[in-house]
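Heads up, one of the protein chains got dropped from this complex, but the rest are sitting where they should.
On to subunit A.
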Amino acid sequence: MVEKKIVVQLAHGLHARPAANFVKVATSFSSEIKIIKNEKNVNGKSIMGIMAAAIAKGEEITLITDGVDEQEAMAALEKALTEQE
């Protein structure tokens, strides 16, 4: 399991397309992906879960990846949270 605190840098937070993009990246890995925001647990492969969590720019979240490709998943998802498409 890999765990990392990440400050979301996307201009509009994890709304709109970035959320869809995040889910697309997340589902390309077999690892389990979790986002923790304010102690709430969100499935990183669920577009609705992520949008419902309404994660804004500048917010700190904890990203957890767990599985055979957890390292690669962490690197790709961190990029999805911090770099504009």
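Rule of thumb we're sticking to: a residue touches a chain if its C-beta (ideal position, glycine included) is under 8 Å from a C-beta of that chain, and two chains touch if they have at least 3 such contacts; residues count from 1.
Basically, contacts and distances are computed from a predicted model.
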{"item": "Omitted chain, identified by the protein name its UniProt record gives, among \"Phosphoenolpyruvate-protein phosphotransferase\", \"Glycine zipper domain-containing protein\", \"Cell division protein FtsX\" or \"Peptide/nickel transport system permease protein\"", "value": "\"Phosphoenolpyruvate-protein phosphotransferase\""}
{"item": "Which of A:Val7, A:Ala54 or A:Val68 contacts the chain that the document leaves out", "value": "A:Ala54"}
{"item": "Touch list for subunit A against the chain that is not drawn", "value": "11-13, 15-17, 20, 23, 27, 43, 45-49, 51-52, 54, 84"}
